[in-house]
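Of the protein chains in this complex, all but one are displayed in their positions.
Note that the chains are named A and B in the order they appear, and that numbering of residues resets to 1 at the start of each chain.
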Amino acid sequence: MSYELIAILMFSSMMLMLMTGQRVFGAIGGVAVIAALALWGTGGSDIPFSSAMKLMKWYPLLTLPMFIFMGYVLSESKIADDLYKMFHVWMGPVPGGLAIGTIGLMVLISAMNGLSVAGMAIGATIALPELLKRGYDKKMVTGVIQAGSSLGILVPPSVVLVLYAMIARQPVGQLWLAGVVPGLMMAAMFVAYIAVRCRFNPKLGPVLPVEERTVPLAEKLRLLQAGILPIVIFASMMVPFINGWTSLVESSAIGAMAAFLAAVLKRRMTRDVFEVSVRQTLAISCMFMWIILAALGFGAVFDGLGAVRAIENLFTEQLGLDPWMILILMQLSFLVMGTFLDDTAMLVIVAPLYVPLVGALGFDLIWYGVLYTITTQIAYMTPPFGYNLFLMRAMAPPEITLRDIYGSILPFVCVMVLALGLIMAFPNIALWLPHYVYGL
Amino acid sequence: MPSWTKSYIRFVDGLNRRIGRFAMYGIFALVGVLLWSSISKTFFDPSLWTLEIAQFLMVAYYIIGGPYSIQLGSNVRMDLFYGNWSDRKKACYDAVTVLMLIFFLGVLLYGGLSSMAYSFGYFGKEPIGFLFGLVIGTEELGHLERSPTAWRPYLWPIKLVMCIGFFMMLLQVSSELIKDIAKIRGEEI
Partner (left out) sequence: QSKIKWRLQTYAGPALAEHVIKPAIDSFNKIAGDQMEIELFFADQLVPTGELFRAMQSGTIDAVQSDDDSMASPTEVTVFGGYFPFASRYSLDVPVLFNQYGLNEIWDAEYSKVGVKHISAGSWDPCHFATKDPIRSLEDMKGKRVFTFPTAGRFLAQFGVVPVTLPWEDIEVAVQTGELDGIAWSGITEDYTVGWADVTNYFLTNNISGAWAGSFFANMDRWNELPDNLKELVRVTFDSSHYYRQWWYWGGEASLRVNGTKMELTSIPDKEWDTVEQAAVKFWDEIAAESETKAKVVEIFKKYNSDMVKAGRPYRYG
C-alpha cells in the first residue's frame, strides 16, 4: 500500500469513528490498533503499550493534574467571589462595565490555572447570573465568558502550551512568557469591542442603578485586596520557576499547594469542595491522559507506516507553496480539524508533522506556539465541535439556549482572528517578553 | 437481562469505584513527591528518585483511575451528532463502536503483559504462557528488567499496575456494554 493511501485511510477512518460519538480515545486507539495489526508486521501489537511507556517518560505531563487541580480548587471554593465583587463595584458605573469587569476577572483567573474550564465555570456560575439580572444582553455576555475564559490557556500557566512545548521541544518558560502580551492584548481587544458596542447600544450593557453604585470609597479600596491573592499564587509559582530555583514540574506542585492553602485559609475548603476538586481532577486528568495515550499510539503507527512522509512530501514538494502560504494553510487545517477533532489528539497527532516543517521554513517555534494556542482557542469555541461550547451549555443558567451560545461567539471569534493576524504580522508581540526576560 | 449481568455490573462498578476513589487521592502523593524534590534540592542534596517516582505515580493515577473516569462520564466524545440523539440511539451506536474500544484495550493489555513478561526476564514469544507458568510455578524468573537510570528501580511493579489497570478498564467497558444492551432492550438495570 502506498504511503499516501495509508495516510488517507487512517485519517478518514479516525474521523468516521469520531463521528459515531464513541469516546475520543477509544475511536483513535481503535483505529491505531487495527492499522498496527493489519499493516505493521511482526510486533505491531506492542505499540500501544510502548506509547504508555513513552507517556510515562514525558515528564512535563506531571504538570497537568497540578494545573487542573488548581483550577478546580479556585472555581469550587469560590475564592473568585471576592474578585468578582471587586470588578463589579469598580466597573459598574460604566456602560457595559460589568462585562468589561468580567474580562478582567478572567485575566486574573487565567493567571492562576492552566485551562479554561475554571474560568468558564466561574464565569458561568458567578458572573453570568448577575449579568443577566442586571439586564445585560444574554447573547453578548455568553460570548464574553467564552471568549474571556479562553485566555486561560494563553496567559501562563497553560496546559496547552506545556503540551505544545513537549511536542515542539521548546522551553516552556519562553512559551509561557510569549503568551502573556498576546493574552493581554486579546483581553484589551475584547474590552474595546464591548465598550464600543455598549456605547452605541447602551441597552446591551446598562449602567448599574445608583443605589448599587454608591459604595463608600473605603469599601471600594478594601475590595481591591481581593486582587492580591491571584498575584500571590501566580508569583509563588512563576518567580522560582523563571529564576530557575525550581523546575517546571516542581513549580506546578507549588502552585497547586498555594491554591489549596489559599482555600483553606479563607475557610472555603469544605468537604464538598474538597471532594469535587479531587474527583474532577482525576476525571479531567484521565480524559487528557487517555487521549494522549491513544494519540501517541496512533502517531507512532502513522509514522512507522510511512504516512508522515507522505504528508511532509505533500506540503513541501507537491504543493510548491511559499512559507507563508504553508503556514496559513496549516492554521486553516487546524481550524477545520478543530471542528471535529479533539484538540489534544490534534496536537499529538498533527503537531509532530507540522512543527518540524514550521521550523524548517525558518519560523520561530515559540511564536508558532502562540499562534497554535490561539487557533485552538478559536476551535474550542466554534461549532459544531468545541469544548467551550459544550462546557457553556452544561454550566450556563437554563434561560441560555444552545442557539444563544452559538450566536454569541461570532463577534468574539472575529476579534480573535484579528488578534491572530496581528501576531502573525508582528511576531514581536509574542516574542518581545521572552527575549527580554531571558536576554536573548 | 439475565440476572448474572446485574451482579456483574454491580461487582465491576463497585470495585472500580473503590479503586478509582483510592487513586484520586494520588494527586496528593504526587504533590508531596514534587514538593520534596524542590525542598531536597534547595536544602540538601537533590534526591535521585523523585522524578521517576513521580512518573510512576502519575501513570498509576490515570490508568488505575481510568475506569472510574468512565463511570463519571468524563471521557469526551465528539457529540456533533451524538449529542442530539435519543438515549436509545446513543446506546445502539455505543454498543457497536465500543468494540473498537474493547479491541484497543485488549491490545494494550496484551502489549502490557508481554512487556511485563519481559520485565520478569522472559524473552520468548509466548508471554501469556510464561506468566501463567510463573503463577503456577512451572516457570522461573529470569533477568529482572531495571530502569536505565542511575536509580535503577525494577520495572515489573509499575508494569503490573498498568496491566491491572487495563484489565479493570476492560471490565468497566464490558459493564458499559451490558448497560447499553439493556437500554436497547428497554430494560432497567
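Side notes on the structure shown:
By definition in this document, a contact is a pair of C-beta atoms (placed from the backbone, for glycine too) under 8 Å apart; a residue touches a chain by one contact, two chains touch by 3 or more.
Because the structure is predicted, anything quoted here is derived from the model rather than measured.
Screening A:114, A:173 or A:205 for touch with the missing chain picks out A:173. If you put the hidden chain back, the residue from B:48, B:92, B:161 or B:184 that touches it is B:48. In the full complex, chain B touches the hidden chain at residues 41, 45-48, 51, 114-115, 118, 121, 123, 125, 142-143, 145-150, 152. Contacts to the hidden chain, counted on chain A, fall at residues 40-44, 46-47, 50, 53-54, 57-60, 165-166, 169-174, 241, 244-249, 300, 303-304, 306.
By our rule, only the chains that are shown with their structure count from here on.
Each chain gets a centre from the mean of its Cα atoms; for chain A and chain B, those two points are 27 Å apart. Interface residues of chain A, counted against chain B in their complex, comprise 17-27, 29-34, 36-37, 45-50, 52-53, 55-57, 59, 61-62, 65-66, 69, 240, 245-247, 249-250, 252-254, 256-257, 278-287, 289-291, 294, 340-342, 384-385, 387, 390. The part of chain B that touches chain A in the complex is made up of residues 20-21, 23-25, 27, 30-31, 34-35, 37-38, 41-42, 51, 54-56, 58-59, 61-63, 65-66, 68-70, 72, 74-83, 85, 90, 93-94, 96-98, 100-101, 103-105, 107-108, 110-112, 114-115, 158, 162.
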